[in-house]
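All protein chains of the complex are present and in place, except for one that has been dropped.
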Amino acid sequence: MSDPAPDQARAAWQEAYDSTKLRDVPFETMSGVPVDALYGEGPYPGQYPYTRGLHAAGYRSRLWTMRMFAGFGTAEDTNARFKELLRSGGGGLSTAFDMPTLMGRDSDHDWALGEVGHCGVAVDTLADMEDLFADIDLSSVSTSMTINGPAAMIMAMYIAVGENTGVERAQLAGTIQNDILKEYQAQKEYIFPPRPSMRIITDMMKFTSAEMPKWHPISISGYHIREAGSNAAQELAFTLANGFAYVEAAVASGLDVDDFAPRLSFFFNSHSDFFEEIGKFRAARRIWARWMKERYGAKDPKSMMMKFHTQTAGVSLTAQQAEINIGRVAIQALAGALGGTQSLHTDAYDEAMALPTENAARIALRTQQIVAHETGVTNVIDPLGGAPFVEWMTDEMERRAEEVFAHLLDIGNDSILEGAYAGIENGYFVGEIADAAYRFEREVNEGKRIIVGVNEFTEGDDGERNLLRIGAEVEDYQLKRLNGVKQRRDGDAVTRVLERLKTEAADPEINLMPTMIEAVKTFATEGEIVAALEEEFGTYVEKVFL
Amino acid sequence: MADEVSTNPPQLRVVLAKLGFDGHDRGIKIVARILRDAGMEVIYLGLRQSYKNVVNAVEQEDADAIGLSMHNASHMTLAPKMVAALAEAGLEVPVVVGGIVPDEDIEPLLEKGVAAILGPGASAEEVAQTIRDAVASMRAETSQA
Partner (left out) sequence: MSLRGLSPADIFERALAGERHALGRLITFVERDAAEAEIVAEMAHTRAGNAHVIGITGSPGSGKSTLTGQLVKLLGEAGKRAAVLAVDPSSPLTGGAILGDRVRMEDVASPDTFIRSMATRGHQGGLSLAVPGVVRLLDATGYDPIVIETVGVGQVEVDIAGTADTTVVVATPGMGDSVQANKAGLLELADLFVVNKADRPGASDVRRDLELMLDLSHLSGHDQRTGMRPEIVMTTALSGEGAPEMWDAIERHFTTIADNGQLTERRINRDVAEVRNRLMADLESRIDVMLTGNSLSGVAEVLDAVAGRSLSPTAAATQLAARISDL
């Protein structure tokens, strides 16, 4: 794509815009003043490097997806909610798992006490997965699963549920987060050391590329990096670097970049520093496009187009005067919209302490609806584009990210993937994040930064800290269920398949997915499969970097 | 030099750990730095420690206090178990819990032997002072008993 002359580019944009079906709403101000679709110069929306957005018509054609993610209790509870959602016309199912499941351990693990069914569903065996999706036609839904360390096992279970109900794996649509690098850097839900983890991920990418065309095997997440205390530029840089690392790993395993890159997607945080966030989002699209094209030789524009989901910043919510979080969330949601997000989750104001109450979750959804339908920001495509401060901020975010990439290339001998490994090993990522978190905390402490309700304007706090509790019944139920499954299954078959999995794990040439699918079909538990693989891969223990 | 140092109170040694699955370590890392900057020695165990690991560390490191960081609802099960494990090992060391603890849980935790609870809004001075106070009152308690 050579740089077309400016008027040519404008004409190309116009053409693309004109051929887009727009939403049926008046594109005018509240007072009836009509507004243009676009102000300012190129690069135009829908054109490389996509700084101003992926689509020529921006939100004029389609608003972002208002995705609200929640879930707790048993698989059956969640199944009921799924069906409710499908009945009301939704087609996307979002699954959250409880902590033991996320860590690759079963509900009867020592540490699982008090955690089973909390913050998500407990999945120990295929039986739970079958309950979760009972009576749902997997060929007609798209399922998003937020899980990383044991993503391969969960995906294997999903495939098995499909096959047991007569749905070919090729028909399965959805996304699994599966972003293991940020686990070592930030969220800490890892199981195996980085390299074996990457082996599993490459196996999954190859498997899905070959057999599951509608499946997104990875969603690269900066959200958790930010929540762990990084600043905006670090969130941007580390996330994109992780994206590049997966690209390098996939290419090294023999895949063509355009075969899988279009199916990569991202997930960012939206914090309270308004212009910084907007600059971050715009820079993210531009950097991705440039690197995919220039460094990784992508030819398909879809490989260069960064799609991302945004969630408002959980860390920014305060327990003090919790209602004022509604204000924070509104501003952060607005930043997400002005940054051109594809989908948005707004936090509930009472989430600082625990799971959101239903009322708070509704207010959160309403907040983004206000941004979408009342503020008018969706009438103009990239309305802030061309504003000197916004463009400067975009450049600055990019510059800071490029510094990080240069460092990673340096420590990785010209490979971002190797740089990511090295940075995990030598504590670069966690150290940078902890430094940033500590700096911020000290500034708040010293009163240099005002956090409303925390170190200033503190009157009005009712001191109440409520917590939604999950009853112990979920745990009891799940333990009985797990025990029952273990009793009914063919124990020898489990042992045999796990033995085979272990042998295959030792041979990097073998793709682990087929045996993983067989294993879950014997009702081997997630924890058993993890344990078998740990014997070969080892368990990751984080080195302390402070 | 010797007399300069001896005028300072002996350095406190504090074990910091997270029990169970919870992987949120932003807070505990900040606390580690706060305590270091308050002149303490922090024995940082970090994530996913067992009671046994913490007991071992307290014994071998002769720690003066333990800081546990908790960010999920398991504080009501894990913290009292930690206190019990220490008692069983005959260790008279205060346990300070930091993180997200709802108001209604504070009293029950204190009753179960937790020395103090630090909320998310605690300042650096409060954090360090809470540890010092917990150590001091544990010492007062054990010397008078």
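Going in written order, the chains are labelled A and B, and every chain counts its residues from 1.
As a working rule, a contact is a pair of C-beta atoms (placed from the backbone, for glycine too) under 8 Å apart; a residue touches a chain by one contact, two chains touch by 3 or more.
Since we're looking at a predicted model, the values are computed, not measured.
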* **Residue of B:A38, B:M76 or B:I106 touching the missing chain in the full complex** => B:A38
* Absent-chain contact - pick from A:I324, A:V444 or A:V544 -> A:V544
* Asked: Residues of chain B in contact with the chain that isn't shown?
  -> 1-6, 10-11, 13, 32-33, 35-46, 53, 56-62, 89-92, 142-143, 145
* Asked: Residues on chain A that touch the omitted chain in the whole complex?
  -> 193, 413, 425-427, 538, 541-546
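Just so it is clear, only the chains that are shown with their structure count from here on.
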* To do: Would you mind pulling out the distance in Å between where the CA atoms of chain A average out and where those of chain B do?
  => 34
* Report the residues of chain A in contact with chain B in the complex, numbered from low to high. => 99-100, 102-103, 105, 110-115, 118-119, 187-189, 227-229, 315, 318-320, 352-354, 433-434, 437-438, 441-442, 445, 454, 463-467, 469-470, 542, 544, 546
* chain B residues touching chain A - in the complex, by the definition given at the top -> 19-26, 29-30, 32-33, 36, 44, 46-48, 50, 72-74, 76-78, 100-105, 119-121, 123-124
